[in-house]
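Of the protein chains in this complex, one is absent; all others appear in place.
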Amino acid sequence: MNFLEIKGLCRNFGGLRAVCDLNAHIEAGRITAMIGPNGAGKTTAFNLVTGLLPVSTGKIFFQGKDITGLPPHKIAFLGVARTFQNIRIFSNMSVLENVMVGVHTRSCKGMFSSALRLPGVSSEEKFIRDEAFKYLEWMELAHLASMDAGNLPFGQQRILEIARALAAKPKLILLDEPAAGLNSQETNKLSKLIRNILESGVTVFLVEHDMELVMNISHDIIVLNNGFLITRGTPSEVQRNKDVITAYLGEEH
Amino acid sequence: MLVIKNLEAYYDRIQALKGITIHISKGEVVSLIGANGAGKTTTLHAISGLLKHIEGEILLDGRSIKNTAPEKIVGMGIAQSPEGRHVFAPLDVLDNLRLGAYIRSDRQETARDIEWIFELFPRLAERRNNLAGTLSGGEQQMLAFGRALMSRPKILLLDEPSTGLAPLIIKEIYSVIEQIKRDGKTILLVEQNAKLALKVSDRAYVLETGKVVLSGTSSELVQSQDIQRAYLGSSVDGFLGK
Amino acid sequence: MGLDSYIQLFFSGITIGSIYAMVALGFLIIYSSTGIINLAQGEFVMLGGLIAVTCHHTLHFPMPLTFLVTVLLVTVIGTLFEITCIHPLKNPSVLGLIMITIAASILMRGIAMFIWGKEEHGIPTFSGDKSVSVIGASVPPQVFWILGVIFTVLIILFLISKYTLIGKAMRATAADRTAAHLVGINVRKIVLLSFAVSAGLGGVAGVVLTPMTLMSFDRGTPLALKGFCATVVGGLGNPAGTVIAGLLLGLIESFVTGLVSSHYKDVIALFILIIVLFVKPSGLFSKSEEAKLKKF
Amino acid sequence: KKTEAPKPPIKIGAIFSVTGPAAKLGGPEKNTVLMIQDQINAAGGINGQMIEVIVEDDQGVEENTINALQKLIHRDNVVAIIGPTRSGNGIAAAPICEEAKVPLVSCAATLVQLYPGKDISKSMYRYVFKTPQNDSHCARTIYADCQKKGFTKVALITGTTAFGAAGRVELQTRASDFGITIVADETYPADATDLTPILTKIKSQNPQALINWSIVAAQGLIAGQMKQIDLNCQLYQSHGFGNPAYITEAAEGVLFPAGRLLVVDDIDSSNKQYSVLKKFKNDYETKFPDEEVSTFAGHGYDALWLVVNAIKANGADRESIRTGLEATKNFVGTAGVFNMSPTDHCGLADDAFAMVTVKGGSFRLVDAVQ
Partner (left out) sequence: MGKNNYIKCALFLIIIGFLPVFVSNQYYLSVLVFAGIYAIVAIGLSMLMGYAGQISLGHAGFFAIGGYTSAILTKFHNFHPLQAMIIGIVFTVFAALLVGLPSLRLRGHYLAMATLGFGEIIYVTSGAATGLTEGPSGFSGVPSIALAGFTIKSELSKFYLVWLVALIIMILSLNIIHSRIGRALRSIHGDEIASNAMGVNVAKYKIQVFVYSAALASIAGSLYVHHMRFVSPTGFNLNKSILFLIMIMSGGMGSLWGAVIGAAIFTLLPEFLGVFNDYDILMYGAILLGMMMFLPHGLTGLTTKIIQLVLSKWKTRTQNNP
């Protein structure tokens, strides 16, 4: 049983085949990167895995369970969290509250019990707050906890998004271009962070165009082009692959 | 050709630029580098006339363009490919490019330029009738870049044009930058990827918290120890600074 | 019912439908360039009618001059509305803007009541009252004026949007103001223009409508409601679709009233609105992808 | 000599729809009561005591009527209330006045406001009176005229307001008494302005007469729109039509029952009402030169005078006013001659109505024109 298994996955937009007969798997405890030219279908694949887009055909299994067609929140409850290529933080909420939303999947009190403050609501609320703080401290954002998330500088918004995803204590985290807009120093910090995430027991699935980062930290690399899988391998294998070089990397790499 | 003297900019009460002096000569490629929040985007916005609250001077060919309406600045030949892409999401790719040529009235020339953009980015050509909002991140970046070219600017302001682009396309974009530089155009380039930026540019300025802390020709800067450490990413100290 | 009745109903429907279409276009134009649903749109129609009354009865202007002066004045009012109420806002929310237009509509109604009182006022029809017989139905000549004026306006708008980039510039302005600035669109001008044109359209509708149905200070809101239905049914983005939706609403209303029952006349448009929202939420004549990318 | 401290004025409340959809009714009512207040005070008040009429605007909305009632009853401590203007508001106001034991003289037409739960079989409210003629009078007068002219096929068109709805019921229930068949029965909302589809439908039924019953704007449009589509049958309007604002070229020849106030110049000087009407019309039109007197102004006149007369006769407290009102006999008002009794809180006879038409740009008594 693979940790995440994608079988014959397809997604069309009108006549366009954004993802096409994709077969791939992710192994637990490793960092897997997905690369490929712009418009290759990477973000679409992430959207399919997290249920944000319905699949056209194909199946997705997470820890052996068929998650195809499940709504996004159910998939999140199974332990899949993600960040977005275009940052999607809740700019109407504070930094802390953003992360507290991340703990949503680890709490359960509903509208009714919340309204009546039934026993357990307060302690759960305290749990959520404490957890959120834990992750803010890890990401070194705790001093900004009460700030409006929308006013954070760009780089910190990216980190906040990761904190929010981690607060769900996911088994698998999907990161869509986490390094975009960061300079090399910041990118270096990011690679350290990603390794930390892995060490904390979360499997990482990553889309990124920064080859230095990808080649440095990933164990496996999946390469897409025009919706198709063109190859899969270790960084050194992929770097030497002719198809990858012509379609994506260019000569120098 | 473009001279900025003691530029200060404010967002409400926050001062984002604290007196920046920059000059760009005709035909030059100049890059601005600096950490997150240093004020690079703010500088470009100030030049494009998007900010209300600025002080200091911005001169184009000796004439002040401070407090000039943004559309007039575009008319004077300054175009920008903004950070965060800012494509017109509910319009299709063709319309986005046509609007890039909004200030021009030569229909046929415009059509030809659009074809040229499509040659540069075949990916866009395939998507010409798709709504810009449905494009992938990288495709949108290409579109924003192409749209800025469509006004046939004298000065091109590029804010992180390589964000989210595949390595091959980055090369493509940089070869375009070199090509338009050869055509005699002037470019002010903001890049996170300092290595790349220094490679194409003649000169560069380094910004830090709203001030120019270092400037010089690109080749000088590449050698500089400070730059090496801070922006070219050789050593890493500390984790996630403030 | 004979054929003549059907023809009669058709003309009734198409007349009121074209008024709905004008109001709907007014909504659409402001919406396309700013994302605002201007609920004061009906008040422009009301003002058009009442200003025409003053021009004609008090100032004794001949009809063509009345028409021109009225449309001009309403255009100016629309522009002033933008300048004084919409433009000064810093970071308005969509809802805030809607509420401002509601407040403005209440205020305009109040001012109109102050000036013209509570009565209905009328102006003479443009060319007499003698009905024209069309296949057995008698159609008042004003109907042809309404149709003629409105279709002329529509054709002009169509030509402008076809042969200039203004239509696209409006949509671009609504989609992303920063980017609109950066491609050289004079955002201020576009926004003012859109308010001016929608107000002008309202004014035109008011002048041509008043001879048939009279006008009073409180006529705006019901018209705005129907016009709004037409805009949504047409898909909030497609001028041709909006016009067709307006005409369709008028026709359906007329035929249902004439053939079935009048008791629920006013819910017909709303019912169609709800059905369309549930079945094809992006409107009858608009792409659903595009609807997803809109802000409001 | 000891100067007596002037007595505080007698406070009388009034609630009218001065704005809103029935503004055309409530406006003249308000004008009238304020004018009469001044007249009475100028003439030395009631037995030397001034009166003060406190007017509230309910905009035709019941919620406001109720607030206004509370305000008048509890804050201003009025001895009696006149108004409201619209039938729905009258129905809402009646039980409150009954409970608070404050006499109410309504200016709304509908009869059912006088009965708890709109149920005419129950006994009447004790504190609620009204001045306009009854809807049933109006319906009967119209149908009688139809019968006289030999019309048997009649179309109804009514507004969806309380007034229109009440009229519709009257017309529906009384048609058979006059051998009349209703061939069409349509309604339109208060804000309707285009009635041609409804009229087209009616036209296809070939009625001999069309009866429109509403107070809303559309009643002024209907005659014109009938012409537009060539529907050429006799048009009757209800007593709600009694406002000179509705006189248009197209309205020429319309028939409707109304009090004689509208046609003062046509009535015989021997008529009991003659001098009252003449004076009121004259007073009103002198004071408000832009306006012609309407039946609604008349309702205000009748209501206030009924109360004032009751005060004069019985004293200025709520209970005495109530008994005074109920004992009203032979009061000559604008709507007719009022004779109240414990079982009749309207007090008008059928002859309060006369058939009126529009001729030569003014309201004329049918009998005088023919």
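Quick notes on this one:
We just call them A, B, C and D in the order they show up, numbering each chain from 1.
Criterion: contacts are C-beta pairs under 8 Å (C-beta built on N, C-alpha and C of every residue); 3 or more make two chains touch, one makes a residue touch a chain.
This is a predicted model, so every value here is computed, not measured.
The chain we do not see here touches A, C, D in the full complex. Contact with the omitted chain, checked across C:134, C:147 or C:270, is made by C:270. Considering the full assembly, C:103 is the residue among C:3, C:80 or C:103 that touches the omitted chain. Looking at D:28, D:88, D:300 or D:333, the residue that reaches the missing chain in the full complex is D:88.
Among A:25, A:104 or A:195, the one in contact with the hidden chain is A:104. The omitted chain makes contact with chain A at the following residues, 50, 52, 71-73, 76-77, 81-82, 84, 88-93, 97, 100-105, 107, 109-111, 114-117, 121, 124-125, 128, 164-165, 168. Along chain D, the points of touch with the absent chain fall at residues 18-19, 27, 56-57, 60-64, 66-67, 70-71, 73-75, 87-88, 91-92, 94-96, 110, 112, 116-118, 160-166, 187, 189.
Those residues of chain C that touch the chain absent from the view are 37, 85, 88-93, 95-96, 98-100, 102-111, 113-114, 221, 225, 228-229, 232, 263-264, 266-267, 270-271, 273-274, 277-278, 281, 292, 294-296.
Here is the rule we go by: only the chains that are shown with their structure count from here on.
In whole angstrom, the spacing between the mean C-alpha positions of chain B and chain D is 75. Averaging Cα coordinates per chain places chain A and chain B 29 Å apart.
Residues of chain B touching chain C in their complex: 48-50, 69-71, 74-75, 79-80, 82, 86-91, 95, 98-100, 102-103, 131, 133-134, 147-148, 150-151. Those residues of chain C lying in contact with chain B across their complex are 165, 168-169, 171-172, 175-176, 178-188, 237, 287, 289-290, 292-294. Within the complex formed with chain C, the chain D residues making contact are 19, 21, 23-24, 27, 160, 186-189, 191-194, 196-198, 200-201, 203-204, 217, 220-221, 225, 227-230, 245, 248.
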